[in-house]
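Structure in structure tokens, see below.
One protein chain is absent from this view; the other protein chains keep their places.
Here is subunit A:
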């Protein structure tokens, strides 16, 4: 049993999907693959726990094979607590995403194939210890996205898919420059350059080199995680994407960026990160506040969640920019929490949309009456988003706040206070949407009250998907100690 199975299992699933014929086998194979992957992720978590000793070698379960010798490229994988947390997130979101896509009939084989491929890219990315391997998996995770949007999307899908692809490709290109820069500025004992992250971390790149390449890597990865002002792909991309793709995009893809910003940019180039931290904090604070206010004006549920994701991902960047142990732990917690929460939110929105055929807040109301389960899911996702204790969002946010406050500088404090203030704005936009869509008198545009009353509640697959994500959210929210224990360096 090795770590590589995390990549091999989705690959097997993807191939099996291509061999399938008919709707039913495709669904069953996709779900089975995702569930097996989830179980295996738990097994890896267990292995990680058992092998873990706090002796300064944080990367466990390592595998290292030469991939392309002339350039010293290795297939090198391993996990620490942070990657373990991200793997669990990916596994949860993948199962949930496949469950909510159960009813997809248009090109279902290709749809599930791409979803599985995307998840494989994410797993590979999170376990890579070689920068080239990491980049390779990042690209695998990008390409399926624009196909998912372009083919299965809605609204201005061509525009959105193009925009997303271009901006993420641009991000990748910047990342590549940063990684290549790192590669060429290393010199191992054998006189070679290296992509090995563990070695690079020990080699300590000269600060002046760091200052050059840090911006490339950070902005490149930052684009993935909605770094202001490169966040504009987020609203369009999410709102045009089919439900599962939105869940993957916000739940997993945006986390690739956050993880990259942390693991590659910040941890490999700490001096530059310190030097640039004020810019990161500035941009993150802008994203948090400005994203939250912009959310207030949105009228489409998916736009609301997409803009709120910009605001929430700002906390990830803020935590990284603050550079304290606590703040970085908060950033990781926020990645996991936001991944689960936003996937749940998009799932709920998708379920509502399937039944009411609109996402405009003004056109739907009082759905608690006809679909209590979906409404409850929506409420839980909303409460998590506004940082209610007992759900994961609170834990992540207060950890970021506490960590940020450790910086005694007045400007950093001001940034922290502004970030804190966003929780009020979040409450406003979440409750506005919730108060209209879930509460209030029953209303569905284009349907009589009778028709609206006959709209069904969630099916088994939707209940299972939401239940899975809610379990994750509550598990972190009620008992955060197990996750912080895992992440702690």
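Basically, contacts are C-beta pairs under 8 Å (C-beta built on N, C-alpha and C of every residue); 3 or more make two chains touch, one makes a residue touch a chain; residues count from 1.
Here is the rule we go by: contacts and distances are computed from a predicted model.
Taken from the listed names "NADH-ubiquinone oxidoreductase chain 5", "SCO2521 family protein", "ABC transporter ATP-binding protein" or "Ketosynthase chain-length factor", the protein name that UniProt assigns to the chain not shown is "NADH-ubiquinone oxidoreductase chain 5". Touch with the chain that is not drawn comes from one residue among A:203, A:267, A:388 or A:464, which is A:388. Of the options A:232, A:277 or A:461, the residue whose C-beta touches the omitted chain is A:232. Annotation: of A:8, A:23 or A:177, A:177 touches the absent chain (contact as defined above). Taking the complete complex into account, residues 146, 150, 158, 162-163, 165-167, 169-170, 172-173, 176-177, 180-181, 184-185, 212, 228-233, 290, 293-294, 296-298, 325-326, 366, 368-369, 383, 386-390, 394-395, 398-399, 401-403, 405-406, 408, 416-417, 420-421, 423-424, 427-428, 431-432, 435, 438-442, 479-481, 484, 488 of subunit A touch the chain not shown.
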